[in-house]
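A short worksheet on the structure shown next.
All protein chains but one are shown in place.
Up next, chain A:
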Amino acid sequence: MNGPFAFTLALGDDALIAAQRLAEWTTRAPEMEEDIALANIALDQLGAARLLLSYAGELEGAGRDEDALAYLRDDREFRNCLLVELPNGDFAVTMAKLLLLSAYQLPLYTALSRCADERLAAIGGKARKESAYHLDHAALWVKRLGEGTPESHRRMQAGIEEVWPYVGELFAGWPQAPVDPATLRADFDEVVSAVLAEATLTVPESAWAPAGGRDGLHTEHLSYLLAEMQVLHRAHPGARW
């Protein structure tokens, strides 16, 4: 796979799978306002996914549109990071995932908005504003839960511990990509450690750093997610919706 195509596809897949997981919260959130907020963030992620996947399809030049890429690839062909495919868990796990994802996407899209590729720059410029909102929302909840009750503190710390190992993969070096994620790690660490400190939570230490998503080597969760997401589209080959 060529550089820009693989990179654009990877970012599109991150956003698509994150949207699918966030949308699972619809009708299940702890309060009505949060139902709206999570749907809102899911919609932003889905919007970014559609722009990225459409552009990836153009870069590839094989006639695949956003739907062909979303619905007609198997899990071995998906390029999303492992973090976004992890199950939602409780609300604390979801907020931990959202904090890490948005603290990664914000500097990534910001750098992208300044890259030489005009299409990617435009997508980055739009998505970065949304990521800033996602980061605020997640940070607010991580603080509320971290500093809320003893139970919420315990769950929030556990949530962070559970997803922290998956951070490593986000910043693996990709020198030939339009933005090398390795250059964004310091920014991420600064933001996340400040939020966790304010939330009276500790930054986990983990020697275990699972990876493989960018090579299509996923956790066992992704295949189930795709089975559900793709079932109707695949049952009616060639149909328009």
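What to note about this one:
What we mean here is this: a contact is a pair of C-beta atoms (placed from the backbone, for glycine too) under 8 Å apart; a residue touches a chain by one contact, two chains touch by 3 or more; residues count from 1.
Rule of thumb we're sticking to: contacts and distances are computed from a predicted model.
Here one chain is missing from view; checked against "Electron transfer flavoprotein subunit alpha", "Sulfur dehydrogenase subunit SoxC", "Quaternary amine transport ATP-binding protein" or "1,2-phenylacetyl-CoA epoxidase subunit A", UniProt names that protein "1,2-phenylacetyl-CoA epoxidase subunit A".
Of A:Arg28, A:Arg76 or A:Arg114, it is A:Arg28 that touches the chain left out of the display. Of the candidate positions A:Glu66, A:Glu85 or A:Glu130, contact with the hidden chain is made by A:Glu66. As for the chain not pictured, it touches chain A at residues 16, 20, 23-24, 26-36, 39-40, 42-43, 46-47, 49-50, 53, 66-67, 70-71, 90-91, 143-145, 147-149, 151-152, 155, 228-229, 231-233, 236, 238-241.
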